[in-house]
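In this view, the complex is presented without one of its protein chains, the others remaining in place.
Think of it as A, B and C in the order they're written, each chain with its own count starting at 1.
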């Protein structure tokens, strides 16, 4: 995967097992996804201001090896599939030593602030173009 | 203190020390404060719908003994001081065995959704009356 | 599903969209799962003290309708499949008005504190029996 977000694991993200609580990977995914969009020239903030939201339709994570306090994890991500009003993103989380911590994916709709679908290609051709370019990258 | 909210400590609230992460007490305070308001007949939800927000102006916590995973803590709270456009709330967190885990306080403004002060006594006399009753309780 | 955990949505669980942030459903699942185990006579706390951990192997969520601030959601859950050293749990989240907010599932291993698999049937027959009873419930 091309895009890589580096994230330092925080103390408040650990739990009694001494590892990152599993719910936080969903948040790491969000961070990586928004960084990828920023790099592509389409910060999520700007999308929301333009009236396009990207609510999460589904998410899944497979946990392989725990991420640990204070390590700088790498969250790789890429757009796996782009459709007219939705997209899928794939993720891979690796520890500082390169070990695979987790893999996962999320699906998102494109909607207006009332959560009604936005047909991107027609209604937001420029945004669609950016996603299209991202999706065609390896 | 009169009002008591009982809260079960969740696994995701613990950290590597095996105790509740200190940031969560601020969240327990919020839960107790909103439950106290609900019991007084003024759910925070209804306040927001009526256009009155209660942003936090300050908060402080003194940590005495750690709260532990899975115990049902008691968060006691009361309105310590009510002013025209702000109020102070005091808190006490106790473990299942009665030990004192933390004490704290928070101050809140009454504002409109643009965060401009609302003079409660004049603009929202009925809400003010409810807070007034709460504040006069021991 | 038989088991139902009722959870009040907290303000700190909402996000800028004015709805529950999607990552919190994973935490609601955890709360429901641990309450189900407590009711079955096997609190997770006791399991950990007996040296058996239940790390999450995978989790997935499909989001249907947003859960809202201050509503009391119902998180239904049941054990979908019990194996020698792992189990699957299924979840359904409903709003106060009964609308379906989310469905999901999680898989867990049974391990020792070094995250090595524990063959429950042989090594912890009494615990296994409890899970077995839970799994046979509708």
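Assume a residue touches a chain if its C-beta (ideal position, glycine included) is under 8 Å from a C-beta of that chain, and two chains touch if they have at least 3 such contacts.
Everything numeric here is computed off the predicted structure, so don't read it as measured data.
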Touched by the hidden chain, restricted to displayed chains: A, B, C
Positions on chain B where the hidden chain makes contact: 16-17, 22-24, 26-27, 30, 48, 53, 55-63, 66, 115
Interface with the undisplayed chain - residues on chain C: 11-12, 14-16, 18, 21, 23, 69
Positions on chain A where the hidden chain makes contact: 8, 10-12, 27, 30-31, 34, 43-45, 69-70
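Rule of thumb we're sticking to: only the chains that are shown with their structure count from here on.
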Chain centroid nearest the full-protein CA centroid: C
Whole-Å gap separating chain A and chain C, where each centre is the average of the chain's CA atoms: 24
Distance from the mean Cα position of chain C to that of chain B, given in whole angstrom: 28
Residues of chain A whose C-beta touches two or more other chains: 16, 23
